[in-house]
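Of the protein chains in this complex, all but one are displayed in their positions.
By letter and in written order, the chains are A and B; residue numbering begins at 1 in each of them.
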Amino acid sequence: MSTDGTLVEVTDLSVGYGSVRAVDALSFRLERGAALGLVGESGSGKSTVASALLGLHRGTGAVVQGTVRVAGVDVGAASEAELRRLRGGTAAMVFQDPLSSLDPYYAVGDQIAEVYRVHHKASRRAARARAVQVLDRVGIPDAVRRARARPHEFSGGMRQRALIAMALACEPELLVADEPTTALDVTVQAQILDLLHTLREETGMGLLLVTHDVGVAAESVDDVLVMRNGVEVEHGPVATVLGSPARTYTRRLLKSVPRVDVPRARRPAEAEQGQEPTSAEVVLEAVGVRRVFGRGARAFAAVDDVSLQVRRGEALGIVGESGSGKTTLGRMLVGLLDPSAGQVRREGVAVRGVRPDVQMVFQDPVSSLNPRRSVGESVADPLRARGERDPAVRERVLALLERVGLEPAHYDRYPHEFSGGQRQRIGIARALAADPRVLVCDEPVSALDVTTQAQVVELLDELRRELGLALVFIAHDLAVVRQVSDRLAVMRRGRVVEHGPADEVYESPREAYTRQLLAAVPVLDPGLAALRRAERRELTVTQM
Amino acid sequence: MKALHGFAGFALRRTLGAVVTLLAISVIVYVVFYAAPGDVAQITCGPRCSPAQVHQVAEQLRLDDPLYVRYLHFLQGVVAGHDYSTGTSVEHCSAPCLGLSYQSDQQVTQLILAKLPVTGSLALGAMVLWLLLGVGTGVLAAWRRGRLDERILTGITLAGWATPVFVIGLLLMVLICGQLQLLPFPQYVPFTEDPEQWAWNLLLPWLSLALIEAAKYARLTRSAMLETLAEDHVRTFRAYGVGERAIVGRHALRGAVGPLIALNANDLGSLFGGAVLTESLFGLPGIGRELVHAVNVVDLPVVVGLVVLTGFFVVLANAVADLLYAVADRRTVLS
Partner (left out) sequence: MASEGARASTETVLAPASGVRQFWRRLRVQRAALVAASVVALLVLLALAAPLLSAVEGQDPTTYHPDLVDSARGGVPVGTFGGLSADHWLGVEPQTGRDLFARLVYGARVSLGVALAATVVEVTVGLVMGIAAGYGNRWVDQALSRFTDVVVALPLMVMSLALLAIVPSGFPRPVLVAVVIGLIGWGSIAKIVRAQTLTLKQLDHVAAARLSGWSSWRIARRELLPALAAPVITYAALLFPVNISAEAALSFLGAGVKPPTPSWGQMLTSANVWYQAAPQYLLLPAGLLFVTVLALTVLGDGVRRALDPRAASRLSVGTGRKKEARA
């Protein structure tokens, strides 16, 4: 084992799959006890680097060049036995999706014990005791009992804690965390990041954090390495890179990150007119809507007594964590779901079922377009459904494609030929084809990279102003919502807990839950992050 | 506590569902057979019956009653039993009474009970063999995935999967009993009489059935294990230094248990209702052969009884499998 202070040393690392170079000539060092963040958008090769640290490419057909040394072990040259000792023993990994990362069939404690016994000569009993100990350590209440539960009996945050416990079991020197909080709600994300912070302080282990979220990196690491297309863009102390980026790409990336602490940028024209949409007519309204799923003892109200108004030309933001009922509410607003109680009114008239004047933009750019039909035909659907014919239809579709930033030649292409951002644009064009007055967007940008996110949000805002559309913008990301909304509704467990002009809610939230949500959003300033960590601790204490 | 409550509720719902399914099966079977095109009395009596005889049969079969009345009468017999007068004496046909054989005047229930040990011996013995052969092959195939020996093994199971049992049984019988004379032509000897002879005589039928069935189990085991091996949690254990042996043996095999239980239950259930082909081929006097006989002489009470019985075994086995599955994989209960 090396005695100097270097924990990880990566020299000229290249990883290729077939003809694709995922990582190209990357070098970096990580000192013992230090924390490095690998930040990049999808396809930047950041996760590939994480896997390479544990030699996970071995036997997958990927071509790895260069050297990777972890705690003195040359990962590329190590024998199978050495590699197994390294994995979990010296360096442990935490993955993105905590549900699929644990075996559904075995108790969580047993899985941790199994890993422990790979690295230590211990009786089953001793290994189980160790599992309980680490589960307790990561803050799982009643660890003795919970150790016997299976993964599906845990909440998402608890599962991620359990995975971290598994990582801790063998007291590794390095923790590799690959998007550890991406699948989690923002409040849970804050808890997990705080936990990682505390553990690092206590055990002195090194951390390599892979994330697409610059804010998450700002909260958790000392150094940051920005990657793009497999190569390093910029590398340095987190405060320097985020505070005064040297490279154009980094600057662009940082500029695209939506800020929860910055009010929405209004167009000069709009600001001059001082246009307050509050006086405009109500185009869409939910009156005491409720939606129940399941029957009998299993029945539960996903949305419970929600009343909202959407006025002409305004943007209403709806935020909430998973399970808050925001998607169900959105589907009721467009008529894809009928409310179990209450009414959805359009222009004051109660309606059921779908109507062309309220359209939707969907979350998933993969499933929202029929893979077997050309995108032009998908966009043409609302036109053809109301009986229009070629060439008028084709002409209109081409105009729409152009309006959302695509080319006419795209008409005859198929969805798989487009990127996620382009598909969202196609989805928007299809919604516009129906000449709607209201556009309900359900997490329209959550599947996109941050630079693409900014462009799509921009497009939606333009369309709203240009066409006088009312926008309902549903999202879990408070920062994104802030950048589009005139008014904001905060949902929790099927109810609207706070409702008001967007800037008011963000600046001076009345409800404790809203404050908690806002405190959990990662910020880009590492100095501020420490302050907010303390703030969160207080909030949690007063809340619990 | 909540899980237990959930399980009890699930068990209750599953049992009720099984009863409803069984009732539906009995209705369908009854209606199909007794309302089929053609003169039931004539068919039952046979082509040489005089009109008077046919009329008598029609009376005995209560053909003048509406169908639903006859069905309810049948159901009453199943639940409470019947008394039949046979001219001189009254015969009691107790609780699960499926009627009297038209050919032999025997109670169908008795008839079935007499044949059950043969079919049971065949099914259970074959099951032991096919589980050993099939799951073993499947694990081996998943373990050696992608290599030449695995591909050959998979090819062989595909051939086994495709062969009809009577073809393989016929060839085996001709070869082993006829040409090589290694085994006697199978003849059923009750276990209680001579366990050794019982086993020797059943060896060939067991083997024939097991060879066919094993292919299916091998494929199922292999594909379920490969599916699990592609899942994220396997990646977790690899990243924690767990060896390939433990990953295949503990984590991947565990994923195959549920589907294997389901498949085995279904197979066993329908085999208990009569391994028609195997029994006919080897001349084993079991339920399946009884069915073929009853069909040939158009003995409707026996046919209906046997089909309902087979349905009962399948439904029962599936319900048991679901309950076992729920114990093995508690997520099904909670979701």
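One rule holds for everything that comes next: a contact is a pair of C-beta atoms (placed from the backbone, for glycine too) under 8 Å apart; a residue touches a chain by one contact, two chains touch by 3 or more.
Please read these numbers as outputs of a predicted model, since none were measured by experiment.
Under the touch definition stated at the start, the shown chains contacted by the missing one in the entire complex are A, B. Touching the chain that is not shown, out of A:R298, A:R389 or A:H416: A:H416 (per the contact rule at the top). From the options B:A11, B:I25 or B:L131, the residue with contact to the chain not on display is B:I25. Check A:D136, A:D364 or A:D525 against the missing chain and you find that the one touching it is A:D364. The chain omitted from view is touched by exactly one of A:H57, A:H119, A:H212 or A:R425, namely A:H212. Listed by residue number, the positions of chain B touching the unshown chain are 20-21, 24-25, 28-29, 32-33, 36-38, 43, 155, 158-159, 161-167, 170-171, 173-174, 178, 209, 212-213, 216, 219-220, 223-224, 226-227, 259, 262-263, 266-267, 270-271, 273-278, 280, 288, 291-292, 295-296, 298, 300, 303, 306-307, 310-311, 314-315, 318. Taking the complete complex into account, residues 42, 96-97, 100, 179, 182-183, 212, 331, 334-336, 354, 356, 359-360, 362-373, 378, 381-382, 385-386, 414-416, 420, 427, 430-431, 434, 443, 446-447 of chain A touch the chain not shown.
By our rule, only the chains that are shown with their structure count from here on.
In terms of their C-alpha centroids, the spacing between chain A and chain B amounts to 51 Å.
By the touch criterion stated above, chain A contacts chain B in their complex at residues 54, 56, 83-89, 92-93, 95, 97, 100-106, 114-115, 118-119, 150, 152, 163, 166. Of all residues in chain B, only 231-233, 235-243, 246, 250-251, 254-255, 328-331, 334 touch chain A in the complex they form.
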